[in-house]
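Here we show just some of the chains, and they stay where they sit in the whole.
Lettered A and B in written order, each chain numbered from 1.
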């Protein structure tokens, strides 16, 4: 299945924090920069996310902002 | 100014495509992976985004999804 979200970053799971409804998943990119995803707890559990897992961080392009020192 | 968006990725602008209302900005991360941002044309112009610019890709954590081979 190919889908329209343009951004798919290879990453490794560093930490998974499960809350009652939501979960916070921290992943590291190959260059060491980190990304945090706030997904539902149910999603985190159904993906059985564990530190060390190879995953893809997926982001729709309309959700990405750009900052620049002017 | 510090703000709540957890994800701030250092990147370099690769391409800027200006449309009538929106603009598509492609940036490269240090590890070579690319990110695409769909922002308004007005924003792209006010930031004077040019290929080669050092920028930060900013993403709220609730906008990041995770994929995993099961």
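Going forward, a residue touches a chain if its C-beta (ideal position, glycine included) is under 8 Å from a C-beta of that chain, and two chains touch if they have at least 3 such contacts.
All figures in this text were calculated on a predicted structure; none of them were measured in a lab.
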| item | value |
| --- | --- |
| With 2 copies placed, total copies in this complex | 6 |
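Basically, only the chains that are shown with their structure count from here on.
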| item | value |
| --- | --- |
| Centre distance in Å when chain A and chain B are each reduced to the mean of their C-alpha atoms | 15 |
| Chain B residues touching chain A - in the complex, by the definition given at the top | 5-10, 24-25, 27, 29-31, 33, 35-39, 43-44, 47-49, 53-70 |
